[in-house]
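For reference, the structure I am asking about is given below.
A protein chain is absent from this complex, but the other protein chains hold their places.
On to chain A.
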Amino acid sequence: MKALHIFLGGCALLLAACSNNKSVKLFNTDAALPASPKYNLDGFKVITSFVNKTKATTSTLYGNDAALKSALDGNKSLAAGEVFTLVTWKQQDDEHWFGAKIPSKVQTIEVLKTGATGVFDYSRLEGKELTSSKDTLGQGERIGYILGQKPSVMP
């Protein structure tokens, strides 16, 4: 009888050893977007997404309804109240799929708002702290870059 108990106890231990204790990481916490009054993506749609293999970054361009409508028209005629937001993350390897890269730390969040014809309000937030960039050099180029993005085909 004693031998049987030992045997059963051994079996239970073996089964316990086989159970999967692998820890589960559910969220991509590295890439989390911090809450901030400096930008707002509520109700925004995806205009397009792209990556830069040289810089190892991945970006998603969001827009409010007006911005998306305008982008579909090649941003030929911009109206006031359009908001484009370009979020750029560093890339990281996807631990779930060899061969895939997913977003890592937020690098920049660029917010472009249109005012009266030809008037733009551009702000550039850097890093997880969303530090507002004081550097105005190259703003025109960035505005052109954001407005030059063609929407992704989503039938």
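As a convention for this text, contacts are C-beta pairs under 8 Å (C-beta built on N, C-alpha and C of every residue); 3 or more make two chains touch, one makes a residue touch a chain; residues count from 1.
Please note the rule applied: contacts and distances are computed from a predicted model.
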Which of "Cytochrome P460", "Sorbitol/mannitol transport system permease protein", "Electron transfer flavoprotein small subunit" or "Pyridine nucleotide-disulfide oxidoreductase" matches, in UniProt, the chain that is not displayed = "Cytochrome P460"
Which chain A residues touch the hidden chain?
-> 18, 20, 22, 24-29, 31-35, 41, 45-46, 48-55, 58, 60, 69, 72, 91, 94, 96-103, 150-155
